[in-house]
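Removed from the display is one protein chain of the complex; every other protein chain stays in position.
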Amino acid sequence: MRPLILLFLLLASPVGAVEPAERLADPALESRARGISAELRCLVCQNESIDESHADLAHDIRVLVRERLLAGDSDTAATGAVVARYGDFVLLRPPMKPATWPLWFGPLALLIVGAGCSLLWLRHRPQAAPAPLDDAERKALETLLREDM
Amino acid sequence: MRRLLYLAPVGLFLVLAGYFAFSLRPGYDPHTLPSAMIDKEAPVFELARLAGNGTIGREALKGHPVVVNFFASWCVPCRVEHPLLMRLAQREHIPLIGIAYKDKPADSARLLAQFGDPYRDVGMDRDGRTGLDFGVYGVPETYVIDATGHIRKRFVGPLSAEAVDHELLPLLRTLGGS
Partner (left out) sequence: MFVELGHFCLILALFVTVVQSTVPIIGAARRHLGWMAVGRTCALAAFLLIGCAMAALMHAYIVSDFSVINVIENSHTDKPLLYKISGVWGNHEGSMLLWVFMLSLCAAAVAVFSANLPPALRARVLAVQGMIGVGFLLFILFTSNPFLRAATPPANGHGLNPVLQDPGLAFHPPFLYLGYVGFSVAFAFAVAALIEGKVDAAWARWVRPWTLASWCALTIGIAMGSWWAYYTLGWGGWWFWDPVENASFMPWLVGTALIHSSIVVEKRDTLKSWTILLAIITFSLSLVGTFLVRSGVLTSVHAFATDPARGTFILLLLLAAIGGSLTLYAVRAPSLQGGGLFAPVSREGALVLNNLLLSCGCATVFLGTLYPLFLDAMNGPKLSVGFPFFNRTFVPLMVPMIIALGIGPMLAWKRGDLLGAMQRLWVAFVAAALAALIAYYVTTGGPVFAIIGLALAAWLGAAVIAEWTERIGLFRMPLTASLRRAIHLPRAAHGMTAAHFGMAVFVAGVSASAFDREAIEVVPLGGRLQVASYTLELQSVDPVTGPNYRAERATIRITKGSEEITIVHPERRFFTLQQQTTSETSIRTNFLADLYVALGEADAAGKWTIRAYYKPLVPWIWIGAVIMAFGGAVSLSDRRWRVGVAQRRRLGSAVLPAAGE
């Protein structure tokens, strides 16, 4: 329940995101920077990416990422520079490591188990299952229901 | 076996409820983050001194354990922890290095003039870059740095008397400070 769901309390001013002044002149670099920013979490506003947030810290990190890219860093290295400071927590896409295997593979494992169970259930249902209700049985059902009243 | 299958939902729910109860334990705040910089060397920085005489850099942190405190005149919680910082400086003689985060020098100076200056040295981090390199995500933040210049602990938010007595001072003692 979420009321106030869409209660963006932490967004002091909602017109957020990248400021024109931050942008890099090279469109290719800028688009890489946007891509990286979209997957970095803004720490102050918790569930927004720094690309969406207008918080001061998000601005600083956006600038940091752009500086790294200008300095010739790869996307991974630029992301790494932020992770070195703030930890895995800033990654909106959790890194793949043993601690996150259940997270990443859980859905697939569940699907397989679920599909297996469904198939088993389809195969091994009691063979002597009653046929669907015919008219007489429906009547009987109705009578039973009436008795309940 | 079939029965067990029907017990699975309630079992799973109880595990879940256990986790929920665990995360409601007193003293647990899901909003605080551990620092990624623990046991790493403090980042390089070069900040103008508030006093106006030259700059302060990473070298100033080495040689003996120090406490680095990020503060700002515009930060209300900083005033809450200020008396504690004064106590640390005056009574415990802890070497405190202040870093004024995104603050105007005149404002920082006024703050320290008004409430007292607990710091041995204050650097001006005007653009917040040093804060970013330390992994600061909100002032005040306090870092304990050992004699070799490695970050050993971070406190987010205003220090409490409890945190000072039970965590900060014992840690400094083991680091062989003061």
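For clarity, chains are labelled A and B in written order, and residue numbers in each chain start from 1.
As a working rule, a residue touches a chain if its C-beta (ideal position, glycine included) is under 8 Å from a C-beta of that chain, and two chains touch if they have at least 3 such contacts.
Since the structure is predicted, the reported quantities are computational estimates derived from the model, not experimental observations.
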Residues of chain A touching the missing chain are 1-21, 23, 39, 41, 45-49, 52, 87-94, 99-100, 102-104, 106-108, 110-111, 114-115, 118-119, 122, 125-126, 129-133, 135, 138-139, 141-143, 145-146, 148-149
Residues on chain B facing the left-out chain by the touch rule are 2-3, 6-7, 9-10, 13-14, 16-17, 19-24, 26, 30-31, 33-34
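The rule we apply is simple: only the chains that are shown with their structure count from here on.
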As the complex stands, chain A meets chain B at residues 43-44, 46, 56-57, 60-61, 64, 83-89
Within their complex, chain B touches chain A through residues 31, 33-37, 40, 102, 127-129, 132-135, 137-138
